[in-house]
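Excluded from the complex is one protein chain; the other protein chains are retained at their positions.
For reference, chains read A and B in written order, and residue numbers begin at 1 within each chain.
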Amino acid sequence: MSTPAEVLPDIELVEGRSLWQDAMRRMLRNRAAMVSSFLLLALLITVTVGPWISGYEYDQLDWDHIWEPPAMETGHWLGTDSLGRDLFVRICQGGRISLMVGIVSTIVSLLIGVSWGAIAGYFGGRVDAIMMRIVDILYAMPFLFFVILLMVFFGRHILLIFIAIGMVNWLDMARIVRGQTLSIKNKEFIEAAWMAGASNRRVIYRHIIPNLMGVVAVYVTLTIPQVILVESFLSFLGLGVQEPATSWGALVNEGAQEMERAPWLLIFPASCLALTLFCFNFIGDGLRDALDPKDR
Amino acid sequence: MIDFCSRKLLIVVLCLPLLAACGNGKQDEAPAQSRNAPLINKDGSTVLRRGNGAEPETLDPHRAQSVNSSNILRDIYEGLVSEAPDGELVPGAAARWEISEDLRTYTFYLREEAHWSNGEPVTAADFVYGLRRCVDPATGSVYAEILTPIENAKVIIAGEAAPETLGVKALSDHVLEIRLKAPTPYFLGLLAHSSAYPAHQASVEKHGDQFTQPGNHVSNGAYQITDWVVASHITLERNPHYWDNDNSGVDVVKYLPIENAESEFKRYLAGELDMTSTLPIPQIEWAQKNLPQDYQKYPFLGVYYYGLNLTRAPFKDNPELRRALSLALDREIITEKVTRGDQIPAYSWVPPGVSDYQPAEASFAGWSREKRIEEARRLYREAGYSDENPLEVELRYNTSEGHKKIATAIASMWKTTLGAKVVMVNEEWKVFLQNVNTKKVTQVYRSGWIGDYNDANTFLELMHSKFGLNGTGYSNPQYDAYLDAASHESDINRRRELMHQAEQVLLEDMPVIPIYHYVGTRLVKPYIKGFVGNIMGHFYSKHLSIRATAGAGDAQTAGMQ
Partner (left out) sequence: MLAYAVKRALGAIPTLFILLTLAFFLIRLAPGGPFDAERQLPPEIEANLNQKYHLDEPLYQQYGRYLWDIARGDFGPSFQYRDLTVNQLIADGFPVSLRLGLMSLLFALFFGVMLGTLAALRQNSAADYGLMTVAMLGVSIPNYVLAPLMILVFAVYQGWLPAGGLGGWQNYVMPVLALGTAMMAYIARLTRGSMIEVLRSNFIRTARAKGLPLRLLLFRHALPAAMVPVVSFLGPATAGIITGSVVIETIFGIPGLGRYFVQGALNRDYTLVMGVVLFYGMLIIVFNFIVDLLYAWLDPRVKYA
């Protein structure tokens, strides 16, 4: 399972390829992942600067241009909605919110999940048993019920929505990190490192964390799209972002209700949503392949 | 083998999205002919399938509160007074009645041929039991207040007197006397409301809360419940003992609770419904164009309004600001561009078309758009606001796509016309209700009111300072005085005048901003005979029947369902 370079970590005279360099190289060679990263970056830039390029505001109503299909002349590049608002600007604004929801709540679940899992896995024994029991209990809780109640308590505050979703979403992370910590702790290369006289610090930074990071990175790229979908589900229930702000989920939901009359209202936001989820998934797959030591 | 499978599957899987795309080309075609056929059971009985919004919370006439429950209750019960297809009051379980000189004693002569669904005759005692049950606090009736014109009803509801003291008496098996506290011109209309329905004492007492279940339920209307699957359907069949079966329409009524208006619309198009309960806003134009025969539109006794909380800043003691907001709100744009259902822009509180009443009108009703905006800006400045010191206000509405759109439009109007900073607050229903009722945080809130009976009083009393539902905290002694006087007035013309004056006061004070008066829109299959739009939005299934010309060959058979 381990490569010679890892068994003999101290021999660095021979310009050894570090885990990260190696992963980087593999990642760069993965065409799907690279294209996805590029697309995602392009989307991110569009979403950020788009509203400045377009001459419209996301909450600007225009009674003379209701339900207009996409047209270059009017400046409504992607058409307008039932209140005459410019769809392009709304998609940009919604994209900011959706991506922010995805990232912030993933960070929240990451912080809780990684520390929870790492502590449980590192200390093991009784601590591990109790902490994992708590995770098991929380697994039996219907996530939906809690999210609805949190929405009721906190109203529509966007930041609280992120945090709430993150707080119920950390369980998988905790489990994965714990498992990974446990298995890394018992790996030969860790023992070898110990025997070679590596300090505690060095073992953790050089071996445990990098090996954890792979799983975490993959998990992050898979969690962000999941959270974006959760947000869109909340929008379906009418519990999402507060108008006039919007999110991709909210736009898609509105579009789905008017899909026959104004198909562009569904097609464009849904494409953005799907494209983003696509990209994150491909990047996740790419990262997993790149970081998987088995496949070397 | 695997190779073979994989190739075939690949084709199928890859074709699925294509298939979906193919369908999109046909959007403007009318639905296929075969789906425009009524459902007729194998035994020849005709079926009416009605979309009915949310699942009814109960089929107990005295505890029901939602429109969805009332729709079904009108089919299975019959009050002393009933309604014709156009909403006119007609004799129901009572064949005729007499009203005393002082207008306070009503004597009803019940039909001897009226029977419960178990064959027992409907007697005056059944009505006495029903009315007492409704006002009895133990029943927990939401609508008991409807009966307050009856002598002692108010004190009984308050728990200060026994239900037996209600001014209702069975003079004989078929003669019922009701005594009122004061002359009430709209009293007969109240008797068509579900709160005044009779109840079958023996079955209610035997089954308790479960008396409404099929098998337990005994009803006196044209239909009886035969099947009830929560969230799926409620089936009614003819009450074989109903007195007027010869003149009743369809044999079986199937109520389908479909909350999602889009789903209801699609099921109608797919031929699974004969009549919808509503029509989604984005589909109205399409339906007008493509289904002109099915599209039904009728004015409907209801007002959509924004309430202003008068107990707190900024609306407390600030009629200029209230008027400014009302003037800056372009009602024509709301009805033409946002709600798009031919709603009537509201410049009065009481909707037009209400029985024997001409609504008052806000003074600016006839003004041009420019003049309104100018006046709105003047009043806004007069109230002490300006571009440097803009009004900051929260607009609350409960979660709903329609409310959201209207709120977005209005917030934008106030922003562009006055420069006000409007924060939209979407609240989940129960939180919203609590905030409106406690009046601690609300400033502007969206609301609506649908008339319980066809009289201006059902709207005007809402703003009376003593009325529990007044979320604005509006209290003007002059308004109350006009209404109080009207409620004791036996002269119809004088009463109408008093109510008109009250409404005028209300529109000057502007504690509520009326936005539009409701219009009912729904789809009804052309083969349904007898559908007449009426201002109450009450559609009795017994008035509807399947047109004979719908050939038997077209009819769907029950087996296909």
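Operating definition for what follows: contacts are C-beta pairs under 8 Å (C-beta built on N, C-alpha and C of every residue); 3 or more make two chains touch, one makes a residue touch a chain.
These numbers were taken from a predicted model, which means no experiment stands behind them.
Looking at B:A84, B:A158, B:A313 or B:V423, the residue that reaches the missing chain in the full complex is B:A158.
In the complete assembly, the contact with the undisplayed chain comes from B:N260, out of B:S172, B:N260 or B:S363.
Which of A:A71, A:L111 or A:A274 touches the hidden chain is settled by the complete complex: it is A:A274.
In the complete complex, the hidden chain is touched by one of A:V49, A:A71 or A:L144, namely A:L144. The chain not shown here is touched by just one of B:E120, B:E145 or B:E336, and that residue is B:E145.
Counting the whole complex, the residues of chain B in touch with the unshown chain are 1-2, 5-6, 9-10, 13-14, 16-17, 19-20, 22-24, 26, 29, 31-32, 34-35, 55, 57-60, 63, 65, 137-138, 140-145, 157-159, 209-210, 212-213, 229-233, 256-260, 262-263, 266-267, 269-272, 428-431, 433-434, 437, 447, 468-469, 561. Against the chain not displayed here, chain A makes contact via residues 136-137, 139-146, 148-149, 152-153, 172, 225, 229, 232-233, 236-237, 249, 252-253, 256-257, 259-260, 266, 270, 273-274, 277-278, 281-282, 294.
To be clear about the criterion, only the chains that are shown with their structure count from here on.
The mean-CA centres of chain A and chain B are about 46 angstrom from one another, to the nearest whole unit.
Those residues of chain A whose C-beta lies close enough to touch chain B in the complex are 59-61, 63, 66, 82-84, 151-152, 155-156, 238-239, 242-244, 254, 257-258, 260-263. Against chain A, in their complex, chain B makes its touches with residues 24, 27, 262, 280-283, 285-286, 333, 337-338, 399-401, 404-405, 407-409, 411-412, 424-428, 430-431.
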